[in-house]
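Here it is, the structure, as structure tokens.
For this depiction, one protein chain was excluded, whereas all remaining protein chains were kept in their positions.
Per-chain numbering from 1; labels A, B and C assigned in written order.
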Amino acid sequence: MHPLRALGRASVPAAAMLVVGGCGQAMSAVNPAGPQAERISDLTWYLTITGSAVFLVVLGFLAYAVRRGRRRTESAEGPEADRAMARWVGGAVGVTTLILLTTLVYNFATGRALADFADPDALTIRVTGHQWWWDVQYVDRAPSRRLTTANEIHVPVGRRIRLEVQSRDVIHSFWAPNLHGKVDVIPGYGGSTAFRADRPGVYHGRCAEFCGLQHARMDFLVIAEPEEQFAAWFEAQLKSSAPPGDAVQQKGQQVFLSKGCPLCHAVRGTQANSRVGPDLTHLASRRTIAAGTLPNTRGHLGGWVLDPQKIKPGAKMPPNPLAADELHALLGYLQSLK
Amino acid sequence: MSATTGEQAGAGLLDAAGRAELERTWAARPGLWGWLTSTDHKSVATRYVATAFLFFLLGGLEAMVMRVQLARPENGLVDPDRYAQLFTMHGTTMMFLFGVPVQLAVATYLVPLMVGTRNVAFPRLNAFGFWTYLIGGLLLYGGFVLNTGPDAGWFSYVPLSGPQYSPGKRVDVWAQTVTFTEIAALVAAVEMIVTILKQRAPGMSLNRMPLYVWAVLVTSFVVLFAMPSVALASMMLAFDRLVGTHFFNPAEGGDPLLWQHLFWFFGHPEVYIMFIPATGFVSEIIPVFARRKMFGHTALVLSLVATGFLAFGLWVHHMFTTGLPQLGQSFFTAASMMIAIPNGVQIFCWIATLWAGRPRFATPLLFVLGFVFLFVLGGITGVMVASIPFDQQAHDTHFIVAHLHYVQLGGFVFPLFGAFYFWFPKVTGRMLSETLGRWNFWLFFAGVNVTFFPLHFLGLMGMTRRVYTYHPETGWGALNLLATVGAFMIAASVLVFLANVFRSLRSGAVAGDDPWGAHTLEWETPSPPPPYNFLHIPIVQGLYALWERTADRPVVTGMITHRREILLTTVLDAEPDVRYQHPGPSIAPLLAALAVGVTFIGGIFTTWAFVVGPVLLFPALMLWMWKQSPPAEPLTESEQPA
Amino acid sequence: MSERRSTVDVSGLTTVPFGHRSLLWWGSLGFAVIEGFTLLLMIASYFYLRTNELDWPPGRTPNPDLLIPSINTVLLVLVIVPMRMADTAAKRMDRAGVIRALLVAEVMTIVVTTLRWWELLALNVRWDAHAYASAAWGVVVLHSTLLVTDVFETGSLIALFASGKARRKHYPDVSDAADYQYFLSAIWVAIYLIVYWGPRVL
Partner (left out) sequence: MIKRTLARSHLRTLALAVLLTACEREQRGYRDIPPGATAFPAVQTSELQAGPKSTDPSAGAYQENRWAVSEGQTFYAQYNCGGCHAPGGGGGMGPPLNDDEWIYGSDPENVFATIVEGRPNGMPSFRGKIDNGQLWQLVAYVRTMSGLTPPDVWPARSDHMQESRPATDALPQRQLP
């Protein structure tokens, strides 16, 4: 247990801690769930504490100086006053330089520790930023084991993840505060970073670089789960979508294929395989829809399909005027895509 | 032929007739035509500061709407498109239309008075600078009113601001506004450098120059080398959008990071362009209200120069998360932390002067003390984000919004308000009320802290910048509501300031020449100063001109009064060198600015404007250079026909 | 007004200062620094974009031609000679000499400016083909705008002196214009080498 972190957890007043740290998986840069975020969190506590100390000392100087000055009847002139002040100012600047140097050294050390975190047999995930959602691909030498999903990244706990980011349109920034710092997703540049989740949990992430109308609603989830649970999830996701079970789902699939959905979305196992929009093969297995904007329930799914512009104005998905029975059947089908 | 020091009593001193002729020669023409053609640095500077302050209010209104929209989750006050325009307009207005212009405008008012000369070096260029700036401001707000305000952020990262992802003319309006404001800043910087180096009163050698004049000199050099970078970047972006060049198109060899390098190479020095003159204000206000000479004058000058140089070595700390090589970024971490040392020197020297002096709590000193509090806090969060790992968490979040507002509001707007209270009597001849001043200060100080301190926590909790709304379950609602309350406090304090100004313009106490007992030359002139500033150019006898003035301090005589003339002195020791013909008022700067306006605004719609504009510009420039003041009196040596 | 005993009489000072003693010299130096630094940044961007490409010029784009650009560069360097003569004539306050020298310089500069269009065509690529084309056109066009203002400045000086409205204080403006011309020619030589010889040599 790093002494500073213990100090940090204990000494900061509970209110600030509650507000900033939060408990469980509340999204916060000082509530680390992996080694990378932990190193940065320790650095954060160090910077905060030394910074506050320096601030209070300088304010103390100022208050003392003003009070001392106001008590004077006439100002301190002459060489000895100047020599005294020169000593104090020189000392203060010296201390400032010293603190800056130690901060610099600690910062470089943390920086290097963060950088050499790569590991040859890490799980590689390629995330592609689109205007206002995330496309996630699990990279594997065997093409049959390459999985494409969207907006939710399942990772095995305790295993290093190598993240490659790229963009199809504008600059985004992939940031899950509980796991690691952000990495900019720049078109024409292949950004990469590496992290590891030590605690299972659902960690929120956001796009951190302004990327247009719906930048505010471009979230994602990183779901860390034990190794075997992840393997089971991965196998399930690899399989194509099951054929529709009953008549309602059959009609729902018919509505899905006849309307404009296949023009943008892909559902493996049907003839819909366009890469323009997110992959919906296992939509029902996801916790949220529309890049972390809505929980994945039947009501929200219906509201989203009918008029996405009301929820994410400016999103590329058009409104879909459907009759009641068509909508009912479509929702039935979509919720069957486990 | 050098200046002869005459001992005979009163030889060459101007009598009443001489003063009247001087008044006539230097006065602007009457009425609106006089106002449009005026080249008096005080007249141009007051309208410049007033316009910049108007944009400050507009920027503040935009901020208020944003704060109300963020006051609670899922708020529906503005839709995402309007919110994108709002935060872009707020950033662009505060940085390009208020920040840099107001500092250079105050400089063009004060520097000629402080160095003891009659006008700024190139007065017509000064007027041209203001008109260009005004056209830039009108273009931006004209666009905003016509639903064509920029919506890609105040630094408009490519490719979002590129031709494909920003359809229409919105980003073009932004790019041309940047071009206008940067022409105005460059012009003002050149004037300030030449005025300070060549037109100081005899005796004001470099080591006797006031600290504010040093600050303006350093700022002008920073402007000289920073503004071309954004001029080039906005020109390249405009060409990318209008004629299809590929400077920033990643698919055809262009590079989005080229934009970021060029923009931030200007971006960071720009915030120092606003901060360095503010340290100049503080260094002028503290000696006067601590009633003691400033401790460590040379140390402060050296730290000013050091800040000016270091400002150009930090820009990559805006790009720590773009994945540039680690070694390169570490250099910029070290440079970003090193700049805290000269700032530290300044702050410790100010505190020492307060300790050694006898400070009295007038409003200017209150704003200076508030500045120290806020700027030290902002500086420390600055050192925090200078470290790469922490910046990876804090970059583009509300932590940065908190940091930048602490160093901008604390570091630049507080000293600016202190300067308003300090020099308002000199500009208008009337004192501002101290009680309203205190209300203004304490509301502002509390407002800044209540608004921006919570944003530190919001940033670490994941609230990114430029989000028009957020989910209720993020838990950010409470802190955002608190910040919005703080924003209303700031608005209230600005209203108190406006009330104070208008009340004192009407019925404020009459301020004499020197209400504060200050030491710089402008306090020797009447309030408000006459068009010619000094009846006789003073001879400076020490660093603290008025405090170290001997009873029989000599003045300069022998300058003609029937035509505008200024005294040029040598650069280092300010010995009288040349009597220089000074151009009179002219309408040409306005016409030239309009021609430049036609060129760049037309350039948004058709490339032909870049041909028609210059054709219009040349006659305006001809009028500018040829129109001489009428030779009513006998021609002096320089006016003999060639 | 308290009566002051000693005064400093400056009536004897010169009013026709040459070189750094005059304000205009400092003003044109300031603008030369701005324009020079903008061109430097443009050249830096040119090289920055070059790092993105494997071969420069990329793909099937041919190297720029050398004939017309070389002629034009020599011509622009030669303009220094008449401008130097104008400078010395101005220092001698010889009006006829100034007008003659400036006329020669103006004609040469106009020829250089018109040839500049063919220099742009000598790049053998449209400005909107790719980043190389945009960067090359960008650098040359930026310098050309300075060239056009130079043509105007020399032209207005000729008109001023020829029309007899010129005064003795305008002589230093001629030498300032000459200094500005040296800067313009010098920086063009650098651009010429980078844009036209760069792809072949570097």
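Methods note: a residue touches a chain if its C-beta (ideal position, glycine included) is under 8 Å from a C-beta of that chain, and two chains touch if they have at least 3 such contacts.
Remember, it's a predicted structure, so these values are computed and weren't measured experimentally.
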Option from B:V190, B:M204, B:L242 or B:I339 whose C-beta touches the chain left out = B:L242
Checked against the full complex, the residue among B:Y165, B:F361, B:F453 or B:F618 that touches the missing chain is B:Y165
Sole residue of A:S52, A:S258 or A:N273 that reaches the chain not shown, by the stated touch rule | A:S258
Can you list, in ascending order, the chain A residues touching the missing chain?
-> 169, 187, 213, 258-260, 263-264, 276, 309, 313-316, 318-321
Which chain B residues touch the hidden chain?
-> 79, 81, 146-148, 159, 162-165, 167-170, 240-242, 244, 246, 249-252, 605-608
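As a convention for this text, only the chains that are shown with their structure count from here on.
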How is the touch graph of the chains shaped: line, ring, star, complete or other?
-> line
Per-chain Cα centre nearest the global Cα centre, belonging to chain = B
Rounded Å distance between chain A and chain B, as computed from the means of their C-alpha atoms = 38
Residues of chain A that touch two or more other chains sit at none
Scan chain C for residues touching two or more other chains and write them down.
-> none
Using the touch definition up top, name the residues of chain B that touch chain C in the complex.
-> 1-7, 9-13, 121-122, 125, 186, 189-190, 193-194, 197-198, 202, 224-225, 227-229, 231-232, 236, 239-240, 243-247, 249, 252-255, 258, 261-262, 265, 535-536, 539, 551-559, 565, 567-568, 571, 576-581, 614, 618, 621-622, 625-626, 628, 636-642
For chain B, which residues are in contact with chain A within the complex?
-> 79-81, 84, 152-153, 157, 159-160, 165, 250-251, 255-257, 290-292, 295-296, 299, 321-323, 326, 330, 333-334, 337-338, 340-341, 344-345, 347-349, 351-352, 354-359, 369, 372-373, 376-377, 380-381, 383-384, 387-397, 457, 460-462, 464-470, 474-475, 479
In the complex formed with chain B, which residues of chain C make contact?
-> 1-17, 20-23, 26-27, 30-31, 33-34, 37-38, 41-42, 45, 48-49, 52-53, 58, 93, 95, 127-135, 137-138, 148, 152, 156, 159-161, 164-171
